[in-house]
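With one protein chain held back, the other chains of the complex are shown just where they sit.
Per-chain numbering from 1; labels A, B, C and D assigned in written order.
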Amino acid sequence: MKTIETRRLPDLAQALSAAGYCVVAPIEEGGVVRFREWAPGLAIAPGAVPANSSKDFLFPRSEVVARFALEPGGFSPAPVERSAVKTVVLCARPCDAAALTALDAVFNWDYRDGAYNARRQAMTVVSLACSKADEHCFCTSVGGAPDGVAGADAILRPADGGQLLVLDELTEKGRALAQAAAGTLSEGPAALDAPAVLPRRFDSEAVGRWLAANFESPFWKEAALACLGCGACAYACPVCHCFDLQDETDHAECRRLRNWDSCGFGLFTLHASGHNPRPDQSARWRQRVMHKFSIYPQKFKTLACTGCGRCSRLCQAGMAIAATCERIEALGR
Amino acid sequence: MKALREAAEKLLREKRVSLVIGYEDRKGRPAFFAAKPEDCGRLAYDASCRQNLAAYLGKPEIRARLPVAVVAPPAVLRSIVVLTAESQLPPGQVLALAVDGDSFLGTFDAAGVAELLRAKYSTLAPEPALLERVQGLLQKSPAERAAFWEAEFSKCTRCYACRAACPGCYCSRCIVEKNAPQWISTAALGHGNYTWSVMRAFHQSGRCTLCGACEAACPQGLPLMLLNAVLDREALEEFGSRPGYDPEAKPLIGSWSADDDHSYMR
Amino acid sequence: MARIGVFICHCGENIGRTVDCAAVSAAAAKMPGVVVGMDYKYMCSDPGQQMIRKAIIEQKLTGVVVGACSPRMHERTFRAAAAEAGLNPYLLEMANLREHCSWVHSNQAEATQKAIDLVRVMVAKVRRNRPLRPIRVPVEPTALVVGGGIAGIQAALDIAAGGKKVVLVESGPSIGGHMARLSETFPTLDCSQCILTPRMVEAASHPNITLMTYSEVASVEGFVGNFTVTIRRKARYVDPAKCTGCGDCFNKCPIKKIPNEFDAGLGLRRAIYVPFPQAVPNKPVIDAAHCTMLQKGKCGLCAKVCPRGAIDYQDQDRLEKVKVGAVVLATGFQLWDHAAYGEYGGGRLRDVIDGFAFERLASASGPTAGLIKRPSDGKEPKTVVFLQCCGSRDDKVGKKYCSKICCMYTAKHAMLYRHKVHDGRAVVFYMDVRAAGKGYEEFVRRAIEADGAEYVRGRVSRITRRRDGKLVVLGADTLAGRPVTIDADLVVLADAVVPRPGSEKLAQLFGVGYDQDGFYSEAHPKLRPVETAAAGVFLAGACQAPKDIPETVSQASAAAAKVLGLFAKPELEREPVIARVNRTTCAHCRACISACPYGAAKDFDIVDRAGKVLRAVADVNEGLCQGCGTCASVCRSHSVDLDGFTDEQIHAELNAL
Amino acid sequence: MKTLGYFPGCSLEGGGIELDLSVRAIAKAAGVDLREIEDWNCCGASAAHSLNHSLAVALPYRVLALAESQGLSEVLAPCAACFSRLKGTQVRLARSPELSQRMQEVVQRPYQGGVRILNINEFMASLLEAGLAQKLTRPLGLKVVAYYGCLLSRGQDIVTGDDAEDPKGMEAAIRAAGCESLPWNCANECCGGGFSMSKTGAVLDLSQAVLDEARAAGADAVVTGCPMCHSNLDMRQMELVKRRRIPGALPILYLSELLGLAAGLEPAALGLDRHFIESRGLVRGGV
Partner (left out) sequence: MMKTETSTAPAPAAFEPRITAFVCNWCTYAGADLAGTSRLQYASNMRIIKLPCTGRIDPLFVLKAFENGADAVLVSGCHPGDCHYTSGNYHARRRWTLFRKLLALTGIGDDRLFFSWVSAAEGQKFADLVNDVTAKVRKAGPFCAVHPGRRAS
């Protein structure tokens, strides 16, 4: 088995960096662990679920997608430099990796998104199996597992009580990476740690069935009372992918920006007329739940939720999508 | 705890309110909405409650269910007075279940809230630790301060959790949502993030009660209270402004005195 | 799509010398939205304007930027030209290439670059300009004149002569003001009452003038063309409709020893009185503070003797509203109280008097019938010391400014005294003699040379009363360089001219500014000396600054002309720089309502068809709004915007820099 | 019992000893404890400020610094010249932090500016306010003129709360003593001041003018608060009487003496027996 001591993760990052990868890893800063670009000297925090998800490196929160030069009497398109740097996400959670299936689906549906696909091509995902889970985790309820390999190019599995990590290459990209990092990997036996125990909390198919039939249920009014309408859940979600196009203009140039957007915002569906088809927060929360467990699966045959629990961990108002699903399942019975 | 639950239950039983907005007796003390007397047993309050529940008073869903009662520690009481002064609360439609530490202080209407604050909390001051953080930052050079904020604001994803958490952010159309012209870039990039956070804080001067809900809500842990605190201190020192005590107060921004300082002007 | 024309003026060489105008117009032609860039020697000349008009029509321009002098100079000119060519005048903006650029910079490259930037900013702005229409408000063609002195009388008569109605409000029982108290007037020595009283009578009898004496302004609402002014008609206790002015009441009134204010306290009046025999209206009032009937319920003599039953002890103040389109403030002045000068006796020396007291002594209708007698013992003073600049030009105790009229009236006093007391000595202490006016210097020379007034250049340091009743005046003769001591019988202090008490409060009611001394501020010291910052409110007389009679009358007539000009059209056009509220996004925090200096921002209820209030928001009254934009900048959500300086325009200007 | 710092200065131990005696007596009667500043020094009056500006500030500075270090927040300087020097220094220090710094170095003592300095008029007014008025049981019924001279009327920021050209600071106290304060013309005229020794002739002229006016006003006595004024009007009056330049002697009293008499204190205890011009006869049934 290819192994590396957990404490030597920075050496792995260093080797990959030397091999031309841009290394992204969970790094702690000011009490908050985030996926960010690793640099020599930075410690890697493999234990925690980072506040952001690895989607940030495929679908950044803001990017210029077009430029126009202003001229007398009009404008003309200007080139947008698009760089897809060879990137590795190190210690991605299995739930992050699992989200790639859902993201790939939406960014290649009727239109193949150039920027996304270029980054996706250049990205290698090395996930880290979970040996712990907290009360917000529910991957097992949405078809995932603490040691799931969906979407990953390679997986690190904790062994010897967390002292060692065992690397399994799963794809060509994964094998290329293992080769690039060969110098830091050892070959030898290791006793794999048991994956986190995470009982299934709800039946997502049952939830989907209830949702499809209960758009107008009074349940929504009451279930969304606490929601204050920010975008924290959507922005932390590894699957959420809504965006807004905004033009910013100065006297010489117009830049068209693609910025993250969230169905939690009232502005999201506000018409120019002033009419809003989702007039209150309950309609927006309903949309969020339905999209993840009913609409998206109908369209793409996959849930738009991987059970990472980030949304509930970050919610200031204690909104928890898993709890909502449990209640829905109960309603359906 | 018992007294709070009983008072809330009484309000619902006597149909004086249709909803009690409080904190739930579970981990993290999230917001909880008691609509029936029997729900009130789930209410709780302690120092770990970070949300400012007055933020719910601007939500259309809640306004449709007035009259309501709100579980309110001192900072939230002040928010209620601020909202009253700025004509955001329909008269007589909001009751406060005042709490502080472990004790329940009683049920108050808007006038009672102002009286309670004057009588019991007239000397509320910002936490010394917060002021020390402000002072510490001010002692750095302008370039160091800029670098500090550059690092902080670069984390901002523009999720607007800070705005959602704040009872003072009650505009129906936030300035950042105005796109003709778009004063504040909505891209989650340096300058837009900077302008957003600076203007958010500035727009709260005269409203902010330093409740800390915005900073607590920020998923990225931005030190937003530094911005609030420097404005709070300046408003107090220069204009004697203490938001949230006088329901008849003139707006800090929107009034003036001939004696206002202008020593920095030439 | 915007089609902007840019026209760069060389202003002869004024701009062209420092700014490469051809380069600016060439650069402008390449700016987004610009379809024409031209430069010309004199854009404001007829051919220049024709160039603009022609381009507007031929190029179908949607906006124009003229890069020339300051908009304060020619904005009206160019906007009028644009309007002639069919373009809304508010779609034209000026870039200030002269005052702000060519005249203040000498490096051509830098100045040209700055000029291009300034033009770019204006092009960016004008692309966001919207056609605006001047605000039209109907005008109520009635004027309110506050103050019944010579200024108010003159203004009222001139407006009335122009065929418009006037309400003349005077706080005292009679009109006439200070001028009625004067003996003779400089530099001609005509009798003040002889020239004034016919004007007073004319004012009272003119069919267009409504006289409200014993009345004060209580409150003001509205705006230019449409003021509603509430007048407090103070209780007279005498029904003017019944009173014939026979005088039986005040001849019988037992309360006799009240110092008469009109006579500077030298004469006495009754509790029911007319201030002076020529008063207009010549109908008495009861001074409630001194009347025993009103104070203690005892007496009632005047009611008993009045043959017409005009006395009404139950009379009360009444409030009356008048609707007027314009206001003339003519509240006049009073003399500063020299009691503040301890060295001149602190106001306790009876024979140290002010100028008005001397006027009353010298007046044939005064308490001494024109004989100069000193107050303490009624003796004719043989030595009178006149002291100029008492309280004027003294920023320690008195006022910084020169009161302007004292040099002249002191010369007149010295002259009048010498005419009446041939063996008397008139000594005038002065700092400078300021006699700039037609016939003024000649008048002073006459006082000195023909009438023998002794002018001593210097200040008086102390006035003390000796036991023999003489006033010992210690002073300095700075020309001779020695101290002077004069044993005087009477000292006349030329006290500073100060505004009337309460004038600041009145200014606040009308939104008129005033300076640190309380004098009303004109809109512009040179070019708008009669207007105030409050539209439709004009100034006449000494309420604005110390003035003599000819100047006061001139300004009163000027104010009347301004009022008549305002009334010449049934509607008023105002610059359409007006704030507007976006009612959809307004959160009704009321910051703008608190901030508006004009009370133009106010609450507004949005109601459904049934009249049910759905939501309260802020709203702006176009008539009251003056366009400062303070409301817009206190609005957190930018739900208030200002026409002419909109968010979009300013944003575009900033983006162009 | 209220405690007040006390700065007698040289005058009150010499020519102006009556002022010292009467101030201490009236303070005692009013229940005020006067605590003399320990180790006080000359205020610098008369000479220092015409010779050396630093010295003129340093001398009062030391006095003020001592008072402050001895915990005296208020100091009474009955001598008008001492008052003027101390208060003048206080004002200058407050205006100039540099001067304070320099003085601290010169005198080697810190002074934070925390001492309030009272002149005799202010002191009397404060006593009356604190209840002395009730103890003035012997209204004197005299007609007097209040004589302020220069040091109790002049000096912007030094003599505060009074009009330099028309001073009124003694009026209330004179009325409280049951006397009438007559209007007159010389309240703030010069007594001759510091020329007492060097130009006695000038002093005689000036003092005579003051005394003439006082008599013309109908005064029984002149009331003053300044030892210089007192000596010029009292001691030099002997000369005027001798030369028959004035018709008769006019008693010159300190304000503190007037109040002491009204409080029923013994004239000798107030120092009245030490005046050149006999003044004990002013009190009905006097000695």
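Observations on the structure shown:
Definition applied: a residue touches a chain if its C-beta (ideal position, glycine included) is under 8 Å from a C-beta of that chain, and two chains touch if they have at least 3 such contacts.
Everything numeric in this text was worked out from a predicted model, so none of it was measured.
Touched by the hidden chain within the whole complex are the displayed chains B, C.
One of B:Ala165, B:Ala201, B:Cys214 or B:Ala249 touches the chain omitted from the figure, and that residue is B:Ala201.
Here the missing chain is touched by one residue of B:Asp46, B:Glu132 or B:Glu234, and it is B:Glu234. One of B:Phe153, B:Tyr170 or B:Tyr245 touches the chain omitted from the figure, and that residue is B:Phe153.
With the whole complex as reference, residues 70, 72, 96, 98-101, 103-107, 109-111, 113-114, 117-118, 121, 511, 513, 533, 577, 595, 597-598, 626-630, 632-634, 638, 642, 644-645, 650-651, 653-655, 657 of subunit C touch the missing chain. Think of the hidden chain as still there; on subunit B it touches residues 134, 137-138, 142-150, 153-154, 175, 183-185, 189-191, 193-195, 198-199, 201-202, 205, 226-227, 230-231, 234-235, 238-239, 252-258, 260-262, 264-266.
The definition used in the following text is that only the chains that are shown with their structure count from here on.
If you take subunit B and subunit D together, the chains in touch with both are C.
Chain pairs A-B and B-C differ in how many C-beta pairs they share in contact, with the greater number at A-B.
Between subunit A and subunit C the centroid-to-centroid distance comes to 72 Å (mean Cα coordinates, whole Å).
For the pair subunit C and subunit D, the distance between C-alpha centroids works out to 52 Å.
Not a single residue position of subunit A touches two or more of the other chains. For subunit C, the set of residues that touch two or more other chains comprises 584. On the side of subunit A, the complex with subunit C involves touching residues 70-73, 75, 249-251, 274. Touching subunit B in their complex are the following residues of subunit C: 584-592, 594-595, 616, 634, 636-639, 647-648, 651-652. The residues of subunit B lying in touch with subunit C in their complex are 86-88, 170-175, 178, 180-181, 183, 203, 250-251, 253-255.
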